[in-house]
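Here the complex is missing a single protein chain, while all its other protein chains stay put.
== chain A ==
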Amino acid sequence: MKGLPPVLITAIVLVAGFAICAMQFPNIASTRVVGNLLTDNAFLGIVATGMTFVIISGGIDLSVGSVIGFTTVFVALAIERWGVPPLVAFMAILALSAAFGAAMGAVIHVFDLPPFIVTLAGMFLARGASFLLSTESVPITAPVYSTVSDFALRMPGGGRLTAIAIIMLVIVIGGALLLHLTRFGANVYALGGSRTTASLMGVAVGKMTIKIYMLSSLLAGIAGIVFSFYTSAGYSLSAVGVELDSIAAVVIGGTLLTGGQGSVIGTFLGVLIQGMIQTYINFDGTLSSWWTKIATGVLLFAFIALQQGLVALARRPVAKSAGAAS
């Protein structure tokens, strides 16, 4: 609603890009490819949903990639080495990551520190902790994993909507509802507008900050579990740089990096755009996969420039009336 024009542009970019891809490789326009795209980017979609909340509230969370890495290692070791039932391992890691996020939020609020620094510390901490657990890739052979990996809804056209893709879609939809329809969501926007003002207007800024980072870390934990399903392994070096991919998805999705405006749906579209570029490169076969990064970088630039333009446009009438209030 608030971020409609940028979201619309993101949607247009996605549709246009998809059309171009489909013209060159007609096979791309199949449920099979789309299903794979959703599966391949499931963890990114989940973590980017959390990042959307953080960024709209005026913060940033650099720790999510490390939390994913830690989660995969923790889950793999718990199931394979320590003999913990998978479900218990999942619950434990989710509780752990939620507590981790809450702690970061508390530090940010209580000591009035920049989220960038606090979550940067969190990023090193979580990554370091996962190395401490294990430096090698731990394969997961639990039956649950093959069951979940094999599960998929058949889509018309032969595509498979896998379990992890479904989890991602549910989280994206749930996130969108939470952000746009609840009091919590409204407070997230309020915090992004101005923390002081929000606090004067009665928003419990401290509690909100803690909850927002808790949500982000919790979703990173879920993304970690999903990632472990995706790779059937736990590895301390997995998901390096995912925090940046998810920030990119959020910004391409039309969320203002300075906070106060944005949407979960936009972020989802941003994830799809990144996935689409990856798919195109796979289809082409001759291009290096690093072209994904280059294309994402170019898009990111374009969107930031676009947002600045829109912000400038939005401010113009205000500036005029302020100037007129001479």
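Keep in mind that, in the parts below, contacts are C-beta pairs under 8 Å (C-beta built on N, C-alpha and C of every residue); 3 or more make two chains touch, one makes a residue touch a chain; residues count from 1.
One rule holds in what follows: contacts and distances are computed from a predicted model.
*Asks:* For the chain that's not shown, choose its UniProt protein name out of "Carboxypeptidase-like regulatory domain-containing protein", "PqqD family protein", "CbbQ/NirQ/NorQ/GpvN family protein" or "Monosaccharide ABC transporter ATP-binding protein (CUT2 family)".
*Replies:* "Monosaccharide ABC transporter ATP-binding protein (CUT2 family)"
*Asks:* Touching the hidden chain in the complete assembly: which of A:199, A:232 or A:282 does that?
*Replies:* Checking the options A:199, A:232 or A:282, the one contacting the hidden chain is A:199.
*Asks:* So one chain is hidden, and I want to know which residue out of A:163, A:190 or A:271 touches that hidden chain in the complete assembly.
*Replies:* From the options A:163, A:190 or A:271, the contact with the absent chain belongs to A:190.
*Asks:* Which chain A residues touch the hidden chain?
*Replies:* These residues touch the chain not displayed: 2, 177, 181-183, 185-187, 189-190, 192-194, 197-203, 260-261, 314, 317-318, 321-326.
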